[in-house]
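Omission of a single protein chain aside, the complex is shown with its protein chains in their original locations.
On to chain A.
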Amino acid sequence: MTNHNSEAVMDELDMSAAKAPAREAAGARAKAKSGAALNVAIGVSAVITVAGIALWAMQISGGMVQTAMRNLDSWGLYITMFMFFVGLSAGGLIISSVPKAFGIKGFGGISKVAVMTSIAATVAAIGFVVVDMGQPFRVWELFVYSNLGSPLMWDIIVLMTYLILSCVYLWAQVQAEKGKVSAAALRVISVIALVCAILVHSVTAWIFGLQQSHEMWHTALLAPWFVSSALVCGTGLVMVVVIAMDKAGYLKVQRANLVKLAKLLGVFVCVDLYFFGCDLLTEAFPAAGGMAVVDMLVSGPLAPFFWGEVVLSLVALVIAFVPALRTNPLLVVAGICAIAAIFCKRVQLLVGGFQIANIDYPAVLTPYTVTDWQGNMAQAYSGLVYWPTALEFGIAVGVIGLAFLVLFAGIKFLPLKPADEK
């Protein structure tokens, strides 16, 4: 439904790249055009957001029976997207804060834009938790009856802190450029932001990784793995956004900085694939219970997402590491491949966790039991145990619209351009 519109917005901003010689001449024209395009983008994302809210109201009033989630697969697209957007939020903040925290040379003027993408992605992540809740009007209970032992509670605390900190960090960068915040203070904020970024990914991993009930989730590797996956898709996102903004004439990215980003992306993809390999080997080697997880991924219902991740990661890797391939259009392809690969990873984790039931003996099946409840248990698990409904897709597009709205509004109203260009 609203899907079409959001794709159009992405096309407009992401999918093209200029040839270097033509760039200077087109600069002024592009600037005027991009101003109008930005207003259109803000309008379109606002409309998508409002449509999403209307669909969410439908979900609340008509019941979550309209989603495909059921007792045996009790989380779905929303929590997948929550994981995914927490991951996307990483890149911006980490790429921006690491150079400042360690006092090394950064990526030029892209630091503020990068943090803006973090803020937008964090807003989406929080949005996805909210639309997943059965009783969103009881959200205040989280702060009154907090069970501080729950990983979900940790995540809510860390995510809130992360959002506030990202905003403070962005503000501090703007103030530092005006000379109102000292370099030392900015460096302290960078360090805190960096620690918080690593925490937010670890804690999100622990929502899954600390559950002994799902063999696929229950591994100590999950937290570091979430950090590496976040770095992959976050770097991919920053790369896509800065190339798009360079094309739109909003800021100028130096070739050297893009190459640095690409190399970083390649390294992150390698680390992520290494963790993947370690996990698969550990699951498979005893040839016991974990074998079911490996079979499900390699040749079972989740194979398209498994091989999708592998192939997309390799494409990103090759583009990032082969100097001749590091052209702007191909770097955008690499960035999108990296993001899509991590999305495949998230689907594997979420659906895969529910795909293997601890107790799969036949018992009474009702429309509440499992998505495909009309056959027997074996039939319910023969394909993907869960596939979202149109309503879930619609609400998800709405939340993504909100993230784009935040990003575009930031670009329009905040001084995100590199200071030296003004």
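FYI, a residue touches a chain if its C-beta (ideal position, glycine included) is under 8 Å from a C-beta of that chain, and two chains touch if they have at least 3 such contacts; residues count from 1.
Heads up, the rule we're going with is that contacts and distances are computed from a predicted model.
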Listed names "4Fe-4S dicluster domain-containing protein", "Paired small multidrug resistance pump", "Multiple sugar transport system substrate-binding protein" or "Amino acid ABC transporter permease", matching UniProt entry of the absent chain: "4Fe-4S dicluster domain-containing protein"
Full-complex contact with the absent chain, from A:A37, A:V50, A:L152 or A:V188: A:L152
Touching residue (missing chain; options A:G52, A:G236 or A:G353): A:G353
Residue, one of A:P304, A:P329 or A:P367, that touches the chain absent here: A:P367
Touch list for chain A against the chain that is not drawn: 60, 62-65, 67, 69-72, 74-75, 129, 132-136, 138-139, 141-142, 145-147, 149-153, 156, 207-208, 210-214, 353, 357-364, 366-369, 376, 378
